[in-house]
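First up is the structure itself, then whatever we jot down about it.
For this view, one protein chain was removed and the others were kept in their places.
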Amino acid sequence: MNYLVFLIPLFPLLGFLINGLLRKQLSKPATGFIGSGAVLASFVVSVILFLDVKNGVMPNGGVVELFDFISFGKIHIPFAFQVDQLSSLFLLIITGVGFLIHLYSTAYMQEEEDQHFARYFSYLNLFVFSMLLLVLGANYVIMFIGWEGVGLCSYLLIGFWFKNNDFNNAANKAFVMNRIGDLGFLLAVFYILAKIGSVTYSEVFAQAPQLSTSTLTIITLLLFVGATGKSAQIPLYTWLPDAMAGPTPVSALIHAATMVTAGIYMVARSNILYTMAPVSQSVVAIVGLATAVLAATIALKQNDIKKVLAYSTVSQLGYMFLGLGVGAYTSAVFHVMTHAFFKALLFLGAGSVIHAMHHEQDIRHMGGLKKYLPVTHITFLLGCIAIAGIPPFSGFFSKDEILAAAYESNKIYWVIGVLTAAMTAFYMFRLYATTFLGKFRGTHDQEHHLHESPAAMTIPLVILAVLAVAGGWIGIPEVFMKDGHWLEHFLSPIFAASYKLKEVHAADHNTAYMLMGVSVTLAAIAIGIAITKFSKKPDLQEADGFGKVLANKWYADEFYDAIVVKPLNALSRFLDNVIEKSGIDWVVNGVGKGVQYGSRQLRLLQSGQVGSYVLLMIVGMIILFVLQFFLKK
Amino acid sequence: MIAVLLILVPLIGGLALFTVKNEGNAKSIALFASIAVLVVSLLGLTVMNTPGDLNCDLSWLPMLNSRFHVGLDGMGQLLCLLTAISFPLIFVSAWRNTYKDANRFYALMLLSQAGLMGVFLAMDALLFYFFWELALIPVYFLSSTWGGEKRIAATFKFFIYTFVGSLIMLVGIIYIYFQAQQSFDLKAWYDLKLDRNTQSWLFWLLFTAFAIKMPVWPFHTWQPDVYEQSATAVTMVLSGIMVKMGVFAVIRWLAPVLPDGFFDWGDTVSLLCLTGMIYASLIAIRQDDLKRLIAYSSIAHIGLMCLAIFASDKSGLQGTMMQMFSHGVNIIGLWIVADVIENKYGTRKLSQLGGLAQKDPALAILLVIIALANIALPLTNGFVGEFMMFNGIFSSGVTKYGVLDAAVALICIILAAVYTLNMIKKIFYGDSNALTQSGTATPFPVLASLSVIVVLIFITGVYPKPMLQLTNDTVDSILKYMKTSI
Amino acid sequence: MNAIIFSAIWGVLMMFSGIFIKVKAVIRNLAIAGVAILLLLNVAELNNIVLFHINVRDMLVFDSFGLLFNSVAFAATLIYLLLSAKDIDEVGVNQAEYFALIFFVLCGVSIASSFNTLLMLFLGIEIISIPLYILTGSDKRNLKSNEASLKYFLLGSFSTGIMLMGIALIYGASGSFAVANMSKIIDGFVPVMMAGLLLLLISMSFKVSAAPFHFWTPDVYDGAPTVFTSFMATIVKAAVFVAFLRLFDAAYGPSLYQWRLTIAFIIAATLFIGNITAVFQQSVKRMLAYSSIAQAGFMFFALFGYNEIAKEGIILYAAAYSLATIGIFAILIKMKDYTFDGYNGLAKRQPLLAAANTVFLLSLAGIPATAGFFAKYYMLLAAIKNGAYLWLVIFAVLCAAVSAYYYFRVIQAMYFKEGDGQVKEVSPTFKIILALLAGVIILLGLFPQILLVHLYF
Amino acid sequence: MPVNYYIFVSIALFCIGVVGVLTRRNAIIVFMCIELMLNAANLLLVAFSKMHHLMNIARDASAGIDGQLFVFFIMVVAAAEVSVGLAIIVMMYRNTHSVDINFLNRLKH
Partner (left out) sequence: MGITQILFWFLTALALGSALMVVLSKNPVYSVLFLIVAFFAISGHYILLNAQFLAIVNIIVYAGAIMVLFLFVIMLMNLNAEMNLQGNKLMRFAGFIAGLCLFLVLVAALKDAGTKKQMVQMGTGDIGLIKNLGMTLFREYVVPFEISSVLFLSAMIGAVVIGKKE
């Protein structure tokens, strides 16, 4: 059924084109139908393909070549798709979660004018299209196309409300930071091309063992630079919280469930390269862990409902990289999946809240929403539990798998990981408690208008809640259930080479129980503290001391501003005013002025007096005589 | 036949236009002539592409052993196509503009097209020089007659500057002519083997002219002023096609003729290119004038092309050719938008604009696409060219610094994103102000030509194969003379 | 020989015509007819139809080079008279005499282009010079004309003195005035010869206004009645160059390598002073005077290169430069204000004049598709062929770029500046001839061989 | 007499003429100095003519005669020049009542 592959990206593309071109003609329901329908269609095809893959129907390794994209000399870069276990899984996540979010959006964006509504859906479709390209690509260049494409869509959607210049700035920031990462990605691609002469996965991975470790390290590090950009890791993470400027479903889809996991997908895809480059692996693990901690600490003190979720996303992404870094590729992919469910759920829930609060996002003005938004409340709570890692919710399985692998790799990783997990539980329940428990603290007017969201919004919430609860059961560890880890079996062909190269030891049962116990206990304690502390008396005052540092995100933006933005601007000003205007151009004009000045002076020779003319002629004669008679060799 | 027609049609059209008095007629005739050129060019690409059709070798100056030898190879086809496509686009986009003495304006435009065609077609060095200079004269008149207040001085600087370069090149051409047994024939020049020292200094005689034309830093200072001051339609010709003359000339007339000099100076020139790219990109960031911003972005792009040529790599060269076409098309699109905005709002200052996306969403969308193509987003034409160029630079076999060059050059990609997005933001986003409140929808001809550009962007961006195939043989033969492995 | 004799006869005829014919137009047309016949006769001689068989005892030699140049010079004179003959009438009362003097100058030109001994060179140059002193001063009430005439005369005689000293030394060293014998130097007289040649070179440089012996040029060209400046700056100058090149053929050629440095110095100085000084001029007429110095610098390359190409080149240069400059002067005469500002907005009122003027200026600047390009091109070719002194060539092209600056100032004024520069009445004939002249320049710019091919018969 | 005596005498005369042209402002005197230069050349020509006569007398009885004829032509030309030159000076004197070569100084720069 490989011939169906091209349909998967085609539907969203068509949706994009139709909605984009006919945005003034189509009514909102039509737009919504086309937009969501396109993704649903893709989902259906994805499911078919997934079943094929599951049944091992993968002719030609799942690779489908559509046409020759770029080819020169001996290098051919085909426009090819690859449907295998990894991509088919991601296809399901993208189209599935994507469809839910599209559906949700039809209600959420109802207030927009017709054409902006259509614009929104066309962007969203375009995003799905790009994301599918990213995942489906059978080589790094196609992946890069999707890679940049999702960046573009992210840019467009963050700046969706383009009247607000802060949003536009956030969009620009997101795009530029992504580009910095893309630079690394591109360099890696060139490196691969130079060393292997191909960018097709199968060939690259087949020939990778012939490359030296240092080459592989460079390649993988460069790829990872790309990943830090797209997946918001240190040092390129600051765009993601700002990206919350976009509509909330966008945050759910792009900045939580799909796009930001592109980096994980890429590393997982290139797992063999990383496995052969241990230094890069460590870097990935450490950066991931550091990001996880940093983002978690920041999240502790945020008061914007979406910002908290954003930092939580950054933190969870850090987890995934930790997983990749310690070689637990399956776990990372597993966490991508569960994270997609519960984080999408959380964002959509937050969206529901924001919708109800008339675009109020500050949790200090909320509280007690439990009774006004029952469905939202329940689903949100389930999401919180899932992310906090309480069994048997999905987050528990995936997160603990990563922590277990980290423990095997390095105990310190585990310790920090567990503390971070506790912090996660804490800030999530701080958020939950402040928002849903206690008394309503908003204006009377807001209170008056509080209402549960329409069905188009609650249905996705419910479905996602179900998935957030149960999604983890496809990866039940061996400890609980023999052969329970269905996902691991499913994905094993992808990571087989890596695992063969470097065995990942599963922790023995006792250790496994111990690890789980510690993390669950810590999480539970954190939850308890958070609930008790914030349900009655949320911290409404401005943070001070260390809290202020956290509230200000470790002053990272200010830091970047001081070391990158300001010097660049100064340099630009210097080049423009000094080097350009009074340097190079001055010289160029100076030549012209010099000629004019020379002319003004030289014409004085022409004094108009015969005597001086004769004198000069005689001098000339003397010079010529000297030249001719005495200066020749 | 095709080659001669490509020159003759615009030439005759241009000369005929001087006699036309009615402005409306002038416009139509110019458009008709330019479309005729496009048809000829397409004919050359498709049905009439035997060497006999594409080449023409007539006796011209028997005493100097120079022949009227014009012909089309892959690179020529590509650039002639660019030239042929650009002019109808320019004419259509300027359909609603009124120019004083319109007949002269359109006549000169067509004459410049003839000159440009000649440059791309010439297979004889003297003929090449002939057209090289001739293309400049109509543009000189165009830029000086129509445009901003300081146009005369700016154009004059440009003219003198390029004239200096051209004359120095002439010295080099004559020198090589004598070395090649008094022949101007391209083939004879390719087969010529000069000793390394001679090549080394000859290189600069030729390269200076090309560098000024492109322009490569630090020979670029004429460019922002001229682009800013000229009428925008003229700027399109200048930046869309004319600067390609320099790039083209390096590939055809410099690299294969003086390969040793080319290699010896490769690193030096690359350094200039890199400096220029970073420099221009940084300056572009703080430009408030739309035209100046595009001008500086053009410098950065051209720098990249030049850098890629000097990488002497197949990928780089093919990418450069691809990019010559893409950049030509894209930047014309940007200028069209700049023109529309200036006509509509009477200002090019970014700080005075804003919120146009509300008033004019069609224009906004088209500009965003073109701008993104300009910063080489995948699936646009810019990506293919830049990808291949970067790859060429990265894996260049002639320099030790290939990786470094590529890495530094990639920084410009980021900077390009910064200023391009800034530009989009300041023009289209934000709330509209008193000035932009009055905006009306963009006239249809402009949207039509922009749409054509967008279509081209995607066609060549998604399926670049035909273009790559077109230039493949040219690149191979040039590389053969450059003695590097293919 | 046809030309020498006929021009002398017609000169006398013109002289007397002033007495017998009172209608100015008739005299004018007589002169034009005379030049036309002169041109025909010369072309005839180029095709071996000789009317006068005189034993010239090897003092003159009529080869295709000299004859071809004569044809160019006569053709240029014909165009010059067609364009500007009316303006000659207006200079003073002695209309017929002016025409007579022009014919005598043409006689001198024919001698200078065909001399074979230094005596004929001397006579030729003097026959050219003396009428020019007079023509320069012909606007007698105008103090500028007086001044120019005096300066020209004094400096010209001075250079004659230098030339004679040089000839005397050459004679001492070789025992003959025949240029063919100049390479036969008596034992121990090489320095004498060299000193003689150098003095001769200096005086010839003076005549072609090469630096540093150019000082008379701007003042004289500026002061002389414009219509005669045109004649002086073009045909006469080119003729002296041709004479110079002939001289090189025999005298300097064999020992050329010894002269290169000196000539390089002269070229560099000429180009530099001519071009740089022209930049600041406010009067177009004076600018053209400096430009003629600059152009002389380029023509000097023919001597520097000294090869077959140089011969072709000097003919082409003579044609290109003369024709273009005649055209520019013809238009300049019609202007009421000789400054650059006087040209402001000319393109509006007189588009044809402006267009033709543009072609002429482009030709002078050496833009392709005009005759001036190939003229300069041949000069560079001649210079580079020898391989040495590439720096000089580069310097020359840089100066050529400077020249574009001042030529284009006129174009700028005509086309891009607003203004109401006044133009005198111009007749349709004038316009037609101007257009034809522009056409000829473009034709020569595309196919220079139509002229040069006559060198080889 | 060795010919170099004549050479030096001629050069001396020539240079005196040059100095005269350089230092005097009276147009007539300047012109006279130029005549002096011509005469220096004449003297040299005659001397060379006699030298060549002496050298080649055996071969050619009239050797060197062309030098003297050249002097003749120089005198012819000089006479013509004088007539024109004095006319110019007189013309100027009529207009300005001065023969100072620097008096008229409108053409410069």
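Note that the chains take the letters A, B, C and D in the order they are written out, and that residue 1 is the start of every chain.
The working rule: a contact is a pair of C-beta atoms (placed from the backbone, for glycine too) under 8 Å apart; a residue touches a chain by one contact, two chains touch by 3 or more.
Please read all numbers here as calculations on a predicted model, not as lab measurements.
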Contact set of the excluded chain (shown chains only): A, C, D
Of C:V35, C:V192 or C:L455, the residue in touch with the unshown chain: C:V192
Sole contact to the chain not displayed, among C:V12, C:V26 or C:V50: C:V12
Subunit C residues that touch the omitted chain in the full complex: 4, 8, 11-12, 15, 54, 56-57, 59-60, 92-94, 97-98, 100-101, 104, 107-108, 111, 119-120, 123, 126-127, 130-131, 133-134, 137-138, 140-141, 149, 172, 186-192, 194-195
Hidden partner chain, residues of subunit A it touches: 611-612, 615, 618-619, 621-622, 625-626, 629-630
Absent chain, residues of subunit D that touch it: 1-9, 11-20, 22-26, 28-29, 31-33, 35-36, 39, 42-43, 46-47, 49-51, 53-55, 57, 62-66, 68-69, 71-73, 75-84, 86-91, 93-94, 99-100, 102
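Definition applied: only the chains that are shown with their structure count from here on.
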Rounded Å distance between subunit B and subunit C, as computed from the means of their C-alpha atoms: 42
Centroid spacing, where centroids are CA-atom means, of subunit B and subunit D in whole angstrom: 65
Separation of mean Cα positions, subunit C and subunit A [Å, integer]: 77
Of all residues in subunit A, the ones touching two or more other chains: 603, 606, 608, 610, 614
Where subunit B touches two or more other chains, by residue: 160
In the complex with subunit C, residue positions of subunit B that touch it: 60-64, 129-131, 133-134, 137, 141, 144-145, 151-152, 156, 159-160, 163-164, 167-168, 170-171, 174-175, 177-178, 205
Residue ranges of subunit D touching subunit C (in the complex, touch as defined): 3, 7, 10, 14, 17, 21, 27, 30-31, 34, 37-38, 40-42, 44-45, 47-49, 51-52, 55-56, 63-64, 66-67, 70, 73-74, 77, 80-81, 84-85, 88-89, 91-92, 95-96, 101, 104-108
In the complex with subunit D, residue positions of subunit A that touch it: 603-604, 606-611, 614-615, 618
